[in-house]
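Here the structure comes first, spelled out in C-alpha cells, and everything after it is commentary.
Excluded from the complex is one protein chain; the other protein chains are retained at their positions.
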Amino acid sequence: MRLGILTGGGDAPGLNAVIRAVVRAAMRTHGWPAVLGIPEGFKGLVERLDPIELTPFTTRGLINRGGTILHTTNRANPFQYPVGEDRYADRSDEAIQRIEELGIDALVVLGGDGSLSIAHKLAAKGVRVMGTPKTIDNDIQGTELCFGHQTAVATATDALDRLHTTAESHHRIMVVELMGRYAGWIALRAGVAGAADAILIPETPFEPDRLCARIRDRAQQGATFSIIVVAEGAKPKGGDVSVLQPGEGVYQAQLGGIGHQVAGMLEGVTHLETRVTVLGHVQRGGGPVAQDRLLATHYGVAAVDALARGEHNSMVTFDGQRIGTIPLEQVAGGFRPVPQDHPLLESARQLGVILGE
Amino acid sequence: MRLGILTGGGDAPGLNAVIRAVVRAAMRTHGWPAVLGIPEGFKGLVERLDPIELTPFTTRGLINRGGTILHTTNRANPFQYPVGEDRYADRSDEAIQRIEELGIDALVVLGGDGSLSIAHKLAAKGVRVMGTPKTIDNDIQGTELCFGHQTAVATATDALDRLHTTAESHHRIMVVELMGRYAGWIALRAGVAGAADAILIPETPFEPDRLCARIRDRAQQGATFSIIVVAEGAKPKGGDVSVLQPGEGVYQAQLGGIGHQVAGMLEGVTHLETRVTVLGHVQRGGGPVAQDRLLATHYGVAAVDALARGEHNSMVTFDGQRIGTIPLEQVAGGFRPVPQDHPLLESARQLGVILGE
Amino acid sequence: MRLGILTGGGDAPGLNAVIRAVVRAAMRTHGWPAVLGIPEGFKGLVERLDPIELTPFTTRGLINRGGTILHTTNRANPFQYPVGEDRYADRSDEAIQRIEELGIDALVVLGGDGSLSIAHKLAAKGVRVMGTPKTIDNDIQGTELCFGHQTAVATATDALDRLHTTAESHHRIMVVELMGRYAGWIALRAGVAGAADAILIPETPFEPDRLCARIRDRAQQGATFSIIVVAEGAKPKGGDVSVLQPGEGVYQAQLGGIGHQVAGMLEGVTHLETRVTVLGHVQRGGGPVAQDRLLATHYGVAAVDALARGEHNSMVTFDGQRIGTIPLEQVAGGFRPVPQDHPLLESARQLGVILGE
Partner (left out) sequence: MRLGILTGGGDAPGLNAVIRAVVRAAMRTHGWPAVLGIPEGFKGLVERLDPIELTPFTTRGLINRGGTILHTTNRANPFQYPVGEDRYADRSDEAIQRIEELGIDALVVLGGDGSLSIAHKLAAKGVRVMGTPKTIDNDIQGTELCFGHQTAVATATDALDRLHTTAESHHRIMVVELMGRYAGWIALRAGVAGAADAILIPETPFEPDRLCARIRDRAQQGATFSIIVVAEGAKPKGGDVSVLQPGEGVYQAQLGGIGHQVAGMLEGVTHLETRVTVLGHVQRGGGPVAQDRLLATHYGVAAVDALARGEHNSMVTFDGQRIGTIPLEQVAGGFRPVPQDHPLLESARQLGVILGE
C-alpha cells in the first residue's frame, strides 16, 4: 500500500511524532513501499504541491520536534476552496485526482474537527482515509485524548506556576485566560494542576455576583491572592457578557476577551488589584511532552494497523485504556465538552476550587 | 473524623500534592476538624515524634513541590523494627497505641508495596487505613498508574533527549540504565518517548547474541548511533549475566549493574564505541509534572471520600478511566509487571524498536 | 550587627536566593546575631507589621523558589504614603522609628529604581542602607545585570521557541510583545536567543514603512514566516503611534499596546496572516535559572560584606567581571538603556536581524 499523509488546521505538539510513527510502522512492519508527505494540508493536494518522500531515515529525530515538517494551513477546504476575494469553489475533484495521480492508496489525515470533516467528505467520494485526532483543546468526539492536549496543559500549568509566585508576592488577583473556545479541558486540567482558586469553563456558565462574592470572601478570610483561570469560551449564566459591569478599574473590560471582562468586573466589585494574562498561542507550540509522544506514537501505529486490516473512513481513538477506531461519521461535526460528572470537576469541587456554579 | 497521614518508603513526585488534596478534601468538604501529619513515616508513630497540624493554609503552594513535608524513611517497619545492630522487634502495638493517643480515627498511608503491606497488617489489628499508591516504578498491583511515575518518565525522557544529541553527533552506542528493578514501566515509556533503538526490560529477558547482531545490523545499514535503554532489572534469557562476555573494552563490565554489562558486551562484540549512563536517583526527585499533580489530587480526594463512605483497609486506584478502590489484601505482596500484550510493547514492536525478544 | 531586609516593588526571580545568601553570610561568616525580614516591603515598616526572624535553617531550600517569602508591594513609599482616596502623606519618620525600635543597624533593600530611590532618601535621614538591584527589565543604572533578568530572558526565549514551531507550521507573521517599558534588554536578548527575524526596542525607534517593506521582502524571498519581537516600550520614529495605520485586519490595533499596533499595521500592509502574543506577567515569575541564582547569591554575600566593611548608602553591582558597589545617589532616578554600540545589537545586525533602523 502506498500511503499519503497530511496535517491540517492549527499547530499541535505531536504532529511530527505521528508522522514518524506512521512511516516506521508502514515501512518497517508492513513493508509498504512509500509514504508521501503532502505539504500544507489539503492545499497541497489542490495546488498540486510536490510531495515529500518520507522514510524512517528522513523522519529520524522527529519525535520531540514541535511543529510539522509538512507544514499546515487553516484555510484550505477543497470543498470550499478560496478562489478570490471572498469567493470559494468546490475543488475536491482536483484533490482526488491528485491523490490518484500520486498513486496514493490511502490518506492519513492529522487534524481536528475541520480537517476530519473534510476527510469524511473525501471518503464519501471514494478516498480511503484514516484520521488521527489532533487538537490541543481536546474536544474531538469519540476519544478521551487528542495529541497535543497534554503538552498544552503542561505549558499552561508552567505559566500558572510562574504567575503564582508573582500573585503570592503581591497580594493580587490574577486572571489567566487559557485556550478552549467550546470546551474547558485545558482550563480545567491546568487549573487544577496549577492550583487555581477558581476555574471558569464554557460547560459551567458562572454566576457573576456569586463569583465576586466568593473571591471577596477568600480575601476576607485571609487569602492574600487569588488565581482565576478562565477558558476563552467561558461565559456568565444567560450568556450575556454585558452583565459583567466593570468598575472604574484599569481595564477597558469591554474591549478584550472574557479574561479581561472577568478581571474588570472583579476589580470593580472587590477593589482588589487585578491583572490579566492571555496566554495565547504559546499553548499551541513546542515539542511534545512524554505523554503526548506516547499517544502520538500509538495513534500513528494504530492508523497504519487499521488500514492494513482493511479499515478506513475512521479515526483512531483512545478511551483511557485501549487504542481503537471509530467511524468518521460519528466524529465529524460533533464536539466533546467536559461532562458535568467528570471526575476532575468532582475532585476540584472537593478541594474547594470555585467552579462558577 | 480525625485523620492521620504519613509517607513511607522512597521519595516520589506528588507526595506533597496528595497531602494537600487530603487536607483540603477532609477539612473543606467534609468539615473534619484536623489532619495530623506523622513525620518520618511509621517511625514517627513508633518513636512518638511530634505530629504536624496540617490545614489548607499550611499546605498552600505544595502541589508542585517535590519531596514530602512529612519526611519519610525506608527502614521503619513497626512489625520488624530495628532495635540494635541487626536486631529487630515487633513494635506495632506501640505504633497503634500512638495512633489512639493522638485520637486518629483513620490513617492515610502514601506508600509503595512495603508501606502498604505494613498498612494492611495494621488494619488486621484494627486500625482504619487507606492507602494511596506511590512509586515511580509503577509496579503496584491493582492500579494502572502510581503517582510519581509520569514525572520519572518525563525526567528519563529528557535525559534521553540530551543523550540523543550526543550520540548522534558522535556515532556511538549509548546505553542508559533506568530505574525498574522488577518492572520495566519507566524504561518502556521513556524508551519509546525518547526514541530509543532498543529497550530491555525485566519482563522480556533478552537474547544476548541476537541483541548484538541487531545492533551490528543497524550500524551496517547506516545507522550512525544506537540508544539502548536498559531497566535496572533487565536480564538475559536464562538469567545468568555471566553469559554477557565483555570484550576487552573500557568497561569492567562485571563490576557495575546490567547497564555496564550490556555495554561491555556490545562494545566487545560490535567494536563500536560505547558509553553508559546510569541515571539513578535523579529519576526519583523534583516537582511533579501536570499529569502527576492531577493523579495525586484525585488520589488524595478519593482517599478521603472512601473513608467518608465508611470504607477502609483499601487503596485508591485508577484504571485509566475511573478512580476507584481495591482491598489492601489484593495489593499487598504482589506486583504488576508490564504484560506481554501491553499496547505500548506492540506499538514499540511496530516501530521497529528492538525489544530483546 | 543586626540586619533588616525587605523586598520592594514587583516580583523577580531570585529574591529568595538573595535573602538566603544575606542570612547565611551575615550569621555564618560574620556571626551577626539576627536578620529580621520586614514583610510587604516599606509598608511593613510604616504599618509596624511583625518582622520574621530569619536563620540559615528557616531560609533552607529557598535558592530555587520563586517569589519572595517576605512578600512585596508596589505602593508603599513611606515618603508619599497612601492615607486615603488619592491622598498621600510623608510617613518616613514612622518607618525610621520602626527601624530603631526593631534594633536594626542596617537595612538591605532588594528593589528596583523606585525602592532604591526610597532607600536613598532614608539614607539621607540617617538609615544605613544597602541595595541589591532587582528588575527583570535590567535597566538599573550602575550594573550590567540585575537579578531576575536572565530568568525573564529564558522564559521569553522558551515562549519564542514555542511560537516558532507554530509560525513555521502555518506561514504566518507572529508578533510577540515582551516586557521592557524603557529599555529593550529582554526583547533584545530573548529576540536573538529565540531567533526572531525583527526586534523592536525603545532605544531604536523604528521606521514603519521600512519595517513593512523588509517583512514583505522576506516573504517575497521565500521566508514562509516571520517572528517579530516588540518591547512594550518600542515606538515608531517620531514617537507618534497614530502613524501606524492599521489595515482592515482582524486587529483593533488602536486598542491594545504596541504589539497589537505593529501587528495591525503589518497585516494591513503586507496582507500576511498575523497573530499577536503579549507574554505579560509570566516573564516576572517562577524560580530563578542557574545564572540568576549565582548572581543573587553574589549580591547577597556582597551586600553583607560591604556593610561589614562599614560601607552603606550603596548598591551592589556586577560589571561582567567583578562584583562591586556604587553609591545609591548614582543609581537613584536614572536608568540604563541598551547602548547603540552594544555588542549584541551589532551581532544581531550581522545576522541580518531587522532592528527597525
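Chains: A, B and C, in written order; residue numbering restarts at 1 for each.
We take it that a contact is a pair of C-beta atoms (placed from the backbone, for glycine too) under 8 Å apart; a residue touches a chain by one contact, two chains touch by 3 or more.
Small disclaimer: the values here were computed from a predicted structure and weren't measured.
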* Would you mind listing the shown chains in contact with the chain that isn't displayed? => B, C
* Residue, one of C:Gly84, C:Gly126, C:Gly320 or C:Pro339, that touches the chain absent here -> C:Gly320
* **Hidden-chain contact residue, picked from the options B:Ala95, B:Leu145 or B:Met174** => B:Met174
* **Of C:Gly84, C:Pro339 or C:Gly352, the one touching the omitted chain in the full complex** => C:Gly352
* Structure fact -> Considering the complete complex, of C:Leu3, C:Ala21 or C:Ile326, the missing chain is touched by C:Ala21
* **In chain B, positions touching the absent partner** => 7, 10-11, 13, 15, 40, 65-68, 71-74, 155, 158-159, 161-166, 168-171, 174, 224, 252, 255, 275-282, 284-287
* To do: Go through chain C and note every residue touching the omitted chain.
  => 21, 24-25, 28-29, 56-57, 61, 63-64, 144, 150, 153-154, 157, 161, 164, 168, 189-190, 192-195, 222, 289-291, 293-294, 297-298, 301-302, 304-305, 319-323, 343-344, 346-347, 349-352
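Rule of thumb we're sticking to: only the chains that are shown with their structure count from here on.
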* Select the chain whose centre, defined as the mean of its C-alpha atoms, is least distant from the mean of all protein C-alpha atoms. => A
* Asked: Can you give the whole-Å distance between the Cα centres of chain A and chain C?
  -> 33
* Structure fact -> In whole angstrom, the CA-centroid distance of chain B from chain C equals 41
* Structure fact -> Multi-chain touching residues of chain A, meaning two or more other chains, are 161, 164, 168
